[in-house]
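The structure appears right after this line, and notes come after that.
With one protein chain removed, the remaining protein chains of the complex are shown where they sit.
The chains carry the letters A, B and C, assigned in the order they are written, with residues numbered from 1 in each.
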Amino acid sequence: MNRWRATLYRHLEPRAKEGGGLSRVNRLIASVIVVAALFAILETEEALRVQGGTLFIVAEVIFVVIFSIEYLARLYAAGEDVRYRGVIGRIRYLFSFWAIIDLLAILPFFLTAGAHNAFLLRLFRLLRLLRLSKLGRFSKAWDLVAESIANRKYELALSMGLAALLLLFSSSFLYVLEAEHQPEAFGSIPRALWWSIATLTTVGYGDVVPITVLGKIFAGFTALAGIGMIAMPTGILAAAFSDAMRKHKTQSASPKQPDPTTANRSG
Amino acid sequence: MNRWRATLYRHLEPRAKEGGGLSRVNRLIASVIVVAALFAILETEEALRVQGGTLFIVAEVIFVVIFSIEYLARLYAAGEDVRYRGVIGRIRYLFSFWAIIDLLAILPFFLTAGAHNAFLLRLFRLLRLLRLSKLGRFSKAWDLVAESIANRKYELALSMGLAALLLLFSSSFLYVLEAEHQPEAFGSIPRALWWSIATLTTVGYGDVVPITVLGKIFAGFTALAGIGMIAMPTGILAAAFSDAMRKHKTQSASPKQPDPTTANRSG
Amino acid sequence: MNRWRATLYRHLEPRAKEGGGLSRVNRLIASVIVVAALFAILETEEALRVQGGTLFIVAEVIFVVIFSIEYLARLYAAGEDVRYRGVIGRIRYLFSFWAIIDLLAILPFFLTAGAHNAFLLRLFRLLRLLRLSKLGRFSKAWDLVAESIANRKYELALSMGLAALLLLFSSSFLYVLEAEHQPEAFGSIPRALWWSIATLTTVGYGDVVPITVLGKIFAGFTALAGIGMIAMPTGILAAAFSDAMRKHKTQSASPKQPDPTTANRSG
Partner (left out) sequence: MNRWRATLYRHLEPRAKEGGGLSRVNRLIASVIVVAALFAILETEEALRVQGGTLFIVAEVIFVVIFSIEYLARLYAAGEDVRYRGVIGRIRYLFSFWAIIDLLAILPFFLTAGAHNAFLLRLFRLLRLLRLSKLGRFSKAWDLVAESIANRKYELALSMGLAALLLLFSSSFLYVLEAEHQPEAFGSIPRALWWSIATLTTVGYGDVVPITVLGKIFAGFTALAGIGMIAMPTGILAAAFSDAMRKHKTQSASPKQPDPTTANRSG
């Protein structure tokens, strides 16, 4: 009995796998998650829902069955972990982060069945996409990017603050200059923010554009300032990645100098 | 009496706080500034002004009272500083940079009350946003970014000059090619600049677009040149941040080599 | 006889040329390929096809004759290579990668002649552009860029994954918020993706734009997130190129330290 559970645990728990990578069972589960998300996306399209109606229902049932079996199997295998041993341990497992995520991946099925309101239905369909967060269990990859960003959180926060001020002042100025001529688009600062964001991020939809001469002059300066708003975070991230890479190389290329300074720096 | 003033000074003057950070009183003031700015932004929206009219007036009175108390408290506490001691010192304080900023944060209240012209009213509302500059007293953070940019002011000025020339020549060429067909949008070089800025910054509103074949060919080259206009400042800032970070790390990681060269470089 | 073949081989085979660069014959062929592609592009324009009809046909015949002669000459000269000696060797050559590419460059001529369907005709015209792939034989230049990118394929894949999630979630949210008001543009997640891509890449056509207040607020955050989506790959590539350049310089500037560490690193 216990040997069965140990085997199951080795196959299901990513950390239990030697040599990194995913076990065959987990790779299968990951594929099912991605396919389920794809089905959830396509099902929102009316045309496809009409044509392949039964297919979508059958697929959803299969996904829910698979995720339910996975949920129960993980609950059973959790006993291998010292923290989750016994009945009280299992209850503790039920309230662990990943167990709740796994439960949330099964629930939308029952919610969608009962929804009749169009908006709620769309919202419940969206919940299915949250199944993608189940993939988080398998991934240790985000750490590197997350660390690079965390190392520069100070500078990135600064450039965000600068961006916020730019957004605020450009929308305030255009509110003052254009409110009279385009009350719908520039009648208040929150309204002018829509134009301001589209311009400073260089998206530039063009649905709202200043029409007075002064407004255009100021909008031109805003557009030019937008370059800086893109250049600053890019520059900071470039420096962060370059730095992370150099640190990584120094660690792997020169292990023969175990002096205290290196030890400190790599910590 | 003097002990009271000293305590007040320690709580109000950011530089008097040990260990960096902000005192509880200053953190409260900073929050009030941000909330007041938020109210100023939301008040410009007609719909909200109609619904929550009294709320906005009450809030504004509260903000002005708080800022007035702060103003008087700072004026009193300034006596702890050798420069602002006595009556003449206090008068000198009234004309110091931050005291004027603090006064400007109180004034808009009285100005808005008297304004009847719609444009002036919008302008006075904008003045309330300038209260955000009061936050500048608490922040030593901009220095790092400002220094990074100042270190490369030469290259950044060059890339700005190049950008100005690009803007000028692209708008001149489109003026020559499109003026006959779209006199409203390309009838003069200043008019063509609006298109030119939208294209070279890659904003691309699409409200003005060349329609002749030659105009489109030239506009295509302008759009391609726009990539360079974004790439250059980004590249320069990336190098600047990378450099600043390396210098910073060298200073903190290797303090054991106090040779004159290092001392010079870090200066 | 064999001396003729050897001379032909030296002129046709890029690897047989000493000192790098292209032989005069290959430079001529490369020019013909570029000119042929230019003609293929211009021929798609109705106005030019009507005016210069005969010119396009004559030019196409000349290109096909040149490429046919090149094809036969390469087939003959292939005998210099040990792998392609004799009749069986030549048959093996016919199925080699570059021989198939060369054949594909001749075929569209005969296909276009027989096509009457407008869509097929456009498709066959497109095949002529594939002649540009013949240039691949001459170029060893892509390797450097390809290597720089390959060195960071891990980080680039991560930023692509992050981009995919951003696209998915922004289009899902706008589907929930805007589907009722703009069913044509936001009626399903795949439909909302069109808006999502245009916004996150900062292209911003403006043909589809959210109209509800909540939709605009969320779209604003999406546009701001788009800056990160551009900044991350740019930062990664900047670090990659900077790194490749430093490695390259270390190799060429300090060949006097042949210690095992350096040898390993440069490998």
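The rule we apply is simple: contacts are C-beta pairs under 8 Å (C-beta built on N, C-alpha and C of every residue); 3 or more make two chains touch, one makes a residue touch a chain.
Keep in mind the model is a prediction, meaning the values are calculated, not measured.
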| item | value |
| --- | --- |
| Contact set of subunit A toward the excluded chain (per top definition) | 202-206, 234-235, 238, 242 |
| Residues of subunit B in contact with the chain not shown | 154-155, 158-159, 162, 165, 168-169, 172-173, 175-176, 179-180, 187-191, 199, 202-206, 209, 216, 220, 223-224, 226-228, 230-232, 234-236, 238-239, 242-243, 261, 264-265 |
| Sites on subunit C contacted by the missing partner chain, in the whole complex | 37, 41-42, 44-46, 118-119, 122-123, 126, 129, 132, 141-142, 144-145, 163, 193-194, 197-198, 201-207, 229-230, 233-242, 245-246, 253-254 |
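To be clear about the criterion, only the chains that are shown with their structure count from here on.
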| item | value |
| --- | --- |
| Pairwise touch network: line, ring, star, complete, or other | complete |
| Interface composition of copies subunit A and subunit B: same or different, split at half | different |
| Rotational angle, Cα trace of subunit A fitted to subunit C, multiple of 5° | 90 |
| Most distant chain from subunit C, judged by the mean position of its C-alpha atoms | B |
| For subunit B paired with subunit C, centre-to-centre distance based on mean C-alpha positions, whole Å | 44 |
| Interchain centroid distance [CA atoms averaged], subunit A/subunit B, Å | 31 |
| Two or more partner chains touched - positions in subunit A | 202-206, 230, 234-236, 238-239, 242 |
